Each structure stands twice: as C-alpha cells, then as structure tokens.
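Just one protein chain is left out here, and the rest sit where they should.
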Amino acid sequence: MSRFITVFLSSVIAMAVIGFFVGIGDGVPKSDGVNESELVDLLPSESAVADAKLIPALSYAEIASTAMGPTKAWQATPQSLPQPEFDLYTKIEPSESEKEASSKLRASRRAYNGAPPIIPHLVENTNDAACYACHSSGVKLAGLKASVMSHVYLANCVQCHAPMAPTPFQSIDATVETTFVGLPAPKEGKRAYKGAPPTIPHSRWMRENCNACHGGPHGWAGMESTHPWRTNCVQCHAPSATLDQMPESEVVPMLPPLDVVTAEVGVGTPQ
Amino acid sequence: MLAKPQFPTMPLLFGEASAVPISGLIVTFQSSVAEHSNTIAVLRKIPEIDIGESAGSKLAIVIDSETKRRDQEIWDTVQQLPGVIDLAVAMVAFDEDHQAN
Partner (left out) sequence: MDSERRSFLKSAAMVAAGSMVTSGTSLPVVQADEGVDDLPVSDGLSWNKAPCRFCGTGCHVQVGIERGRVVAIAGDKAADVNKGLLCVKGYHVGGILYGKDRLTKPLLRKEGKLVEIEWDAAIEIVAKRIFDSPKTFAFYGSGQWTIPEGYAAQKFMKGGLGNNHIDPNARLCMASAVTGFLATYGVDEPAGCYQDLDECDVLITWGNNPAEMHPVLFSRVTDRRSRGETVRIIDIGTRRTRTTDAANDYLEMKPHGDVAISLGIMHLLIANDNYDKSFVEKHCNFRGAEADAPTLQGESISEEEFRRRIAKYTPEHVEELSGVPAEKIRMLGELFGNHDIRITSLWCMGMNQHTMGTAINSLVHGVHLLSGHFGRPGDAPTSLTGQPSACGTVREVGTLAHALPGGRIVAKPEHREQCEDFWNLKPGSINEVPGYHTVKMFEQFTKPTAEGGDITTLFVQVTNPGQTLPNLNALFNDKKGLEDKFLIVSDVYPTATTQLADLILPAALWVEKNGMFGNSERRTQQWFKMVDPPGEARDDCWMTIAIAHKLFEMGHEGMKDKNGEFIFAIKDANGKEIPIWQFEHYYDTNVDKHLFEEYRLFSTMKHKNLAPYDEYVKARGLRWPVVQQEDGSWRETRYRFSEFDDPFVTKGQEFEFYHSSSNDGRAQIWFHEYAPPPEVPDDDYPMWLCTGRVLEHWHTGTLTRRLSPLNRAMPTAYVEMNSEDAKAANIRQGEKVVIESRRGTCELPVWIDGRGRPPRGTVFVPFFDETKLINNCTLEAHDPFSKQPDYKKCAVRVVKKTPVKVPS
C-alpha cells in the first residue's frame, strides 16, 4: 500500500513539473471534488515561498494548512526518477513465448492493426500534458511501463485513444457482441534474400518514431531492433508506398526500351 | 556563368536586382483567349514580347527588354489592355553578365 502511494506521488509530481516545462496549461490532475484527496494538500500551492527548504508556519495552528512536502529543489529533479539502466549493446534474445505474450498484449489494445491503441488506465481529470509527461519518452515504474508515443505531439490525446471507463462506471459490463475481425499485425516484412533487411510491413503514418516499438528501453518485447544503435531505419528498411498512401501509378514508369537493330536486317549491310 | 532562374510569386522582384530581367508571364483574359484578338495584336506589336502557348483564358508571354524601366512600362501596359484581368509571374531570370557588359 505505502509503496503504491509513493509510486503515485512520484508520478503526480512528475506530471506537474513536466507539465510546467512543456508549458501547456496546468498539467496537474485536478481533484475529483467529492473524495477530496489528501494529496492535494501536498502539492505546491501559492502560499509556498520561493525558498526551497523553508516551510513558512508562523504558529502551530497554521501548520495543518501549510504546504509541505516536495520542495522546489526536489521538484526540479523529476527526470532523475530511478530508471533501469539501458545498455544499447545488450544482445536481445526474447523467447518465443515472451514474444507471443507481448504481441498478444499489444493486439488486445487495438481493434485492428493500425488502430490507435486504447488507454489501459484511467484518464479522469487529467489532460494532454499529463499524458505527455509519461508517454513522451516512456517510463518504467514499479513493474508498469508507459509506452512511447510513436507520432509527434498532437493535442487532445483522447480524441483518438479511448480511455477506460470512468471510476463510477467501472463495474459495468461493457462487452459487445460483434463479428468484426480486425486486420492482424504483420509478422514480418519481406526480404529480398536471406539476410537482406526486411521491408516495413505496416504504414508509417502516425508511426514515425520507430523506436516507440522497435527500440530503446520501452519498446515491445519481441519487436525490438537487434541493432538499436543504428538510428536511420529507413536507410535500409523500405516502406510501402501503398500503405503510406503515396501517389500511386499502375505501372512503374520507365523509359522506352533501347531501340536495338535486330540481326537479320542489320548484320554486315550498313545502309 | 549562367544566371540562375528564380521563381518569385510577386512582381516585386523587378526592382530588387540591378540586372535586366527576362520574365515569363501568364496573362489571364476575361474569357477565352481567342476572343481577344485585338488585344493580342497589340501584344504582338510590342517588340520585346514573345507570345507562347494559350489554353482557355490564359496566355503565356515572355518579356525580354533592355532596361528595367522599359520592363515596368510593358508590365503596366499589358495590365491595362482590354480584356486582361490578371497578370501573373511564372518565372523571372536575371542576366547578370549582360548588365556587367
């Protein structure tokens, strides 16, 4: 329980501060009104003075209403939340079962491959800055992983990503009866020959950041690149013009073939 | 050295360089080009103008004049010709060597 509070606290603070840096309104989760949380009192309030260490309390009576807890100095170091070490050159060898579990989890969050993933947690009373705090470059905390945004920052995250049901309605059975079968994730790209770099088997639209899934410390198990130190992915892996909705032509346009004079007419008899 | 062709969007560039410009322009008429033979006859009379392709209500011309002043004069004249509703620049090339000589 206390570990959970610590985790929650740290993420609340991280959100607040990064939200401040990102500069988009107030990244602070708002209280839900009824169940006034004690956490609110711990957040920096206007009454906190600039001095990082000094807590202003003129009398004991005021102590209860005085903002305490995180000091400015501590708030300023959110980036140093302990993150597991990531070694770029570690050899990645996920087992088949790990791969399968990982891709199952991934598929469970999408109606079809290419659909924006649903949000597997609550987003009540939070806003874009709060999403961005964890999902801009990914976070691992207490066994939970925030995946990395695969596209550039776009406002109004929940426009595309459907959240979990709001707290009061969590117990409602929301299953639907449908026969819809979504497009499965591609297993692999095509290789021109054994050992050739595979083509990219999915659209690159909204997936400009290959590392979101294929690399770095927060990629999907089983999808990681075997060579994360190489950064220009499309240098070797060819995307698909069709999937990327490029202008298409029926045939690959080529110059007309060479006009070679055939043997019967030409040989030995120049005219 | 070959002069670099430039692609301005506004005729402002006429006054910018000291070189004498060669400009490719698009004249837009109120209606089909064929209906403005009088105006085209006037265009033909201006020695600095070469007349090119036309399609619909648009006609391509090239102006190659000796001085900037003359160029501006031609521009103004063409704009005021009957039937002309728009004059747009497709390309302006400055011949710097010519100026230097």
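The chains carry the letters A and B, assigned in the order they are written, with residues numbered from 1 in each.
Operating definition for what follows: a residue touches a chain if its C-beta (ideal position, glycine included) is under 8 Å from a C-beta of that chain, and two chains touch if they have at least 3 such contacts.
Owing to the predicted nature of the structure, the values given are computational and were not obtained by experimental measurement.
S.K.: Among A:97, A:178, A:235 or A:262, which residue is in touch with the absent chain?
M.R.: With A:97, A:178, A:235 or A:262 as choices, the missing chain is touched by A:178.
S.K.: Can you list where subunit B touches the absent chain?
M.R.: Against the missing chain, subunit B presents residues 2-3, 5, 7, 22-26, 28, 31-32, 50, 52-62, 64, 85, 88, 90-93, 95, 97-98, 101.
S.K.: Tell me where the left-out chain touches subunit A, residue by residue.
M.R.: With respect to the unshown chain, the touching residues of subunit A are 25, 32-35, 111-116, 118, 124-125, 127, 153-156, 158-169, 172-183, 203, 205-206, 240, 242, 244-245, 247-250.
We adopt the following convention: only the chains that are shown with their structure count from here on.
S.K.: Calculate how many whole Å lie between the centre of subunit A and the centre of subunit B, each centre taken as the average of the chain's C-alpha atoms.
M.R.: Their C-alpha centroids are separated by 54 Å.
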